[in-house]
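All protein chains but one are shown at their positions in the complex.
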Amino acid sequence: MAVRQQSEGLCESLAVEDYCIQPMVDASPPKWHLAHTSWFFETFLLKPYVAGYQPFHPQYEYLFNSYYNGIGSPFPRARRGLLSRPTVAEVYEYRQHVDAAMAELCQQADADSRADVLLRLELGVHHEQQHQELLLTDLKYNLGHNPLFPPYRMDLAAGDGAATEALPLSFTEIAGGVVSVGSGGDGFSFDNELPRHEVLLSDFALADRLVTNGEYRQFIEAGGYRNAELWLSDGWAWLESSRQHGAGAADGGLGDGGPLYWRQIGDSLCEYRLSGLQPVDPLTPVTHVSFYEADAYARWAGARLPREQEWEHAAGGERVLGNFVESQRLHPAPARAGRLAQMFGDVWEWTASPYGAYPGYQPLPGTLGEYNGKFMSNQLVLRGGSCATPADHMRASYRNFFYPSDRWQFTGIRLAADR
Amino acid sequence: MAVRQQSEGLCESLAVEDYCIQPMVDASPPKWHLAHTSWFFETFLLKPYVAGYQPFHPQYEYLFNSYYNGIGSPFPRARRGLLSRPTVAEVYEYRQHVDAAMAELCQQADADSRADVLLRLELGVHHEQQHQELLLTDLKYNLGHNPLFPPYRMDLAAGDGAATEALPLSFTEIAGGVVSVGSGGDGFSFDNELPRHEVLLSDFALADRLVTNGEYRQFIEAGGYRNAELWLSDGWAWLESSRQHGAGAADGGLGDGGPLYWRQIGDSLCEYRLSGLQPVDPLTPVTHVSFYEADAYARWAGARLPREQEWEHAAGGERVLGNFVESQRLHPAPARAGRLAQMFGDVWEWTASPYGAYPGYQPLPGTLGEYNGKFMSNQLVLRGGSCATPADHMRASYRNFFYPSDRWQFTGIRLAADR
Amino acid sequence: MAVRQQSEGLCESLAVEDYCIQPMVDASPPKWHLAHTSWFFETFLLKPYVAGYQPFHPQYEYLFNSYYNGIGSPFPRARRGLLSRPTVAEVYEYRQHVDAAMAELCQQADADSRADVLLRLELGVHHEQQHQELLLTDLKYNLGHNPLFPPYRMDLAAGDGAATEALPLSFTEIAGGVVSVGSGGDGFSFDNELPRHEVLLSDFALADRLVTNGEYRQFIEAGGYRNAELWLSDGWAWLESSRQHGAGAADGGLGDGGPLYWRQIGDSLCEYRLSGLQPVDPLTPVTHVSFYEADAYARWAGARLPREQEWEHAAGGERVLGNFVESQRLHPAPARAGRLAQMFGDVWEWTASPYGAYPGYQPLPGTLGEYNGKFMSNQLVLRGGSCATPADHMRASYRNFFYPSDRWQFTGIRLAADR
Partner (left out) sequence: MAVRQQSEGLCESLAVEDYCIQPMVDASPPKWHLAHTSWFFETFLLKPYVAGYQPFHPQYEYLFNSYYNGIGSPFPRARRGLLSRPTVAEVYEYRQHVDAAMAELCQQADADSRADVLLRLELGVHHEQQHQELLLTDLKYNLGHNPLFPPYRMDLAAGDGAATEALPLSFTEIAGGVVSVGSGGDGFSFDNELPRHEVLLSDFALADRLVTNGEYRQFIEAGGYRNAELWLSDGWAWLESSRQHGAGAADGGLGDGGPLYWRQIGDSLCEYRLSGLQPVDPLTPVTHVSFYEADAYARWAGARLPREQEWEHAAGGERVLGNFVESQRLHPAPARAGRLAQMFGDVWEWTASPYGAYPGYQPLPGTLGEYNGKFMSNQLVLRGGSCATPADHMRASYRNFFYPSDRWQFTGIRLAADR
């Protein structure tokens, strides 16, 4: 109930209009997120486990299915922003209907189904947390592409703190060998974190801090976006197409390209944050870059991106603390000194690892098997969570995944190197 | 002020969400129409004629410019539905701001500018009436493509009246000769209706009533949508592409194609109206067909579409009475008996005439010259107004124009024949 | 037989490779033209009128059908350049096979069918002449877009002659009134030139010469391609899209846009001709411009394009003499002095008239009815023939038609004005 309430709390400052916009195909309207997370509980818990359950509306099974072909052909993703009905108020009623039925189910589930109900309930809660982060990043895309640059909230935690000069870039050396990765089975994990298994790593080094806006700006000013030899072939094609169409890397209006929300306003280099348009702070980690940009930056810097197993092995001993959504900053905090600083929170860290199945991977049985497994192609793994992730949603084995050109999440860069 | 109020009156039954949706690039959100019509007055009246006028918002000049390059590069049309801000409430405030300044200008315009002010005021009023019709048809596209088929209003004027059997199709014979067409200069007209000029017509005949749903259904059932020889080459290409993509002629989900809002619901052939989903009435004029469909139907029926000069000459003697927006039906009325019935109102009648300049045509001076003249290519003329047109907006010389594949207006078919 | 031989004569200088290329969807390979014109005779003459006719190859009916749905679904137009087989040699065998059967048919056609055979034979000959012109312009598109700029022939009639200074632009005044247009039935005409009928024209004036390269260059240098107010809305959209994609108006590599074959080579403004790359001659008529460009130029020059009836009325008294394909120049000749000079030949003259049916128009019966009638939408009429047209193919009533963005024909501009 707390997680359900958090979804609604994120929307408190929204105008009704803000709930309805889908500014690009991947950025669903907040209204849709509120409905779909309810659909998830209705579909996977209430319908199978509540005898005589009355769905809130017969068409919602179709309208709010995201991608579960096992449930039927979903309403087309690209049209989620073209539904003025149900209204926002009706979606909130839907949530209440589902919440009430869930509360009753939790109290009344019989012994036979209780274990299954709890497993699916837990999954649904983590699913809702994922959509909380998407709700924020999708909304940022909407507001950040409106020429009025309206802030999401005026009361977000203040700026970039005490850092006043650039930190040197140091690396932590990490010994290779046979190490274990994947969820150890203590606490919740998604199926894609399983099974825990051994991998053989070479010695490597991992940067102690994230790449900053200041460094990234040097990369741009050194002609990084015009130098094909720094880029993967598909990345260069993406870049050239972006520039031709004023989209993608060139979306922000910087001629050559730049992070998604950077804007040249007169003489001033600004970025849109959820608190509104602000000057780019050179000491803060760069965010909203694609894998292609992260990879090109790393090559320019004479380094590389970490493999996901390296990242997980390095992070395994760290406590999961950081700038998560609870800090109400909704933006990365300035780069900090210290060993492997800011591994968790702030920005999702692109890894060099394509998203695939661990050896022995088994998707969940039935339609829930579509949750993760079918996306195991063409995407890259990101690690560590961001300033928009709920803190208790994160762990060292967590595998997020996006396409290499995606930039609307809070994505960032940590360098690695061979040893 | 009455016309300005009518725009807002049309929105009384809307939810805030309904104001924001752009279901296809041509169908702008109601919020945009309310703002753009105010922009028109602000741009062409208040800014040039009110000393020291304070625009409501500095960015609105850009955001709500439709297509006047003389004012600057407009905000991209395809993104009108991606602006959650300004909110609906802010747009209403904008309207009040403009209305107040207009009221003051009307009282205070000095002798020098008074004539110009009145001319532009009149133009702005007719402009707003055009957008009232578009607001309704754009909204219909939104609601009619929502799987929930929400009605726009529950209290629209009732059904299809007393007609109980199909009327025979008779023609009125009209003698040719040198006739005058174009606005006679009595009362307002757009520049594209001028100058009044003479044309030479052959003898012809014009159908006394519109083509009905029942007749159009026979065309479909006779394989009209599968018979290439009935279609213009571009029309056939449009049809094949529509079917391949489930859009255009095949948008309605009928396999071969059909009018835009026809839907096969189980065994029942229905159509979406602004009052909701209803059975297709065979005695009511068919509407929401493209020029290509109208042309193919006419060929199948052994007739042709009228030329715009024929239509105007025939209609010149008729009074401008009919089923306009004021009848609060918002749907064509059943076909009526009589000579040249339903020439005005009900449905826009496709003509065979490409939209072009009359001999001696002069666009308005300055940026207002972009109002009509620059669209004189690739479009066809439609005549007579529809059930969504304000009655006092219509006249025999009125030239509406749309692309041959456009179907979201209340478009229909009246047959003509050579004699 | 002479016309058939002319088609092959045009190909004498080609390499086998040149026969196979389709450099854009509208520009078919020469091999295809040679085969399709034979297909036309085979389909419309040999199969219906020669008892026991053996088609050359069973698949050619499908492969070389251009757009006659009555014959069956044609091989996709966009893939004409993807057929390495049949080989060029096989296509020439196909031509011989058809020619032999045609020769026999001409001698042996019985009395009953003789009239029909002759009509279709005549149509086929004119059809082949149309494809001779297309073969040249399609080939020009291929060679002119090859970075090597290979000439089609080295022995074309020499350059631009004696003109050494720009001619002033004079107009011939022409009285309006009721005039007759369309083919008078003396000699061959296509169905779209019929029936001859009366139209009412106002007084007008027609330029005595064509717009020259020098004038057109002034238009460009005056910013014509950057000034939206000169352009039709669809033309401006075409222009902006062209520039974004480096195609269309910007195809030639001139930044803002320019005629299709203009190329900036270092400091020199050149154009590709069928004789190779040459400097742009200021005194020669501009060619390879779209309707949109012709229309914008006319507006910039304070004039307009002629209506097709004006053109035909003015040209009706002229003899059909000019720079046609027989002059072996394959490029417009320099502008000449005199009354209504160069009305025929040199360049097709864009008119302001959308291509449509004359009053009382009847397409040919049967599948041949697809020849012209089904294209009567979205295209504009051009008049007068070009330097690639056979001289005996032309007449004052001849109506050519292309889409407003088409530029690969020898299209040009003659100005008109109201009086």
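Here the chain labels run A, B and C in written order, and each chain numbers its own residues starting at 1.
To be clear about the criterion, a contact is a pair of C-beta atoms (placed from the backbone, for glycine too) under 8 Å apart; a residue touches a chain by one contact, two chains touch by 3 or more.
Keep in mind the model is a prediction, meaning the values are calculated, not measured.
Of the candidate positions B:Q5, B:Q108, B:Q244 or B:Q264, contact with the unshown chain belongs to B:Q244. Residues of subunit A in contact with the chain left out of this view: 67, 69-70, 178, 197-200, 202, 228-229, 231-236, 291-292, 295, 352-354, 356-357, 359-360, 369-370, 374-378, 404, 418.
Where subunit C meets the omitted chain, the residues involved are 15-23, 31, 59, 62-63, 75, 81-88, 142-143, 145-148, 150. Taking the whole complex into account, subunit B touches the unshown chain at residues 244-245.
Basically, only the chains that are shown with their structure count from here on.
Averaged Cα coordinates give subunit A a centre that lies 57 Å from the centre of subunit C. Note: centroid distance subunit B to subunit C, computed from Cα atoms, is 37 Å. Contacts with at least two other chains are made by no residue of subunit C.
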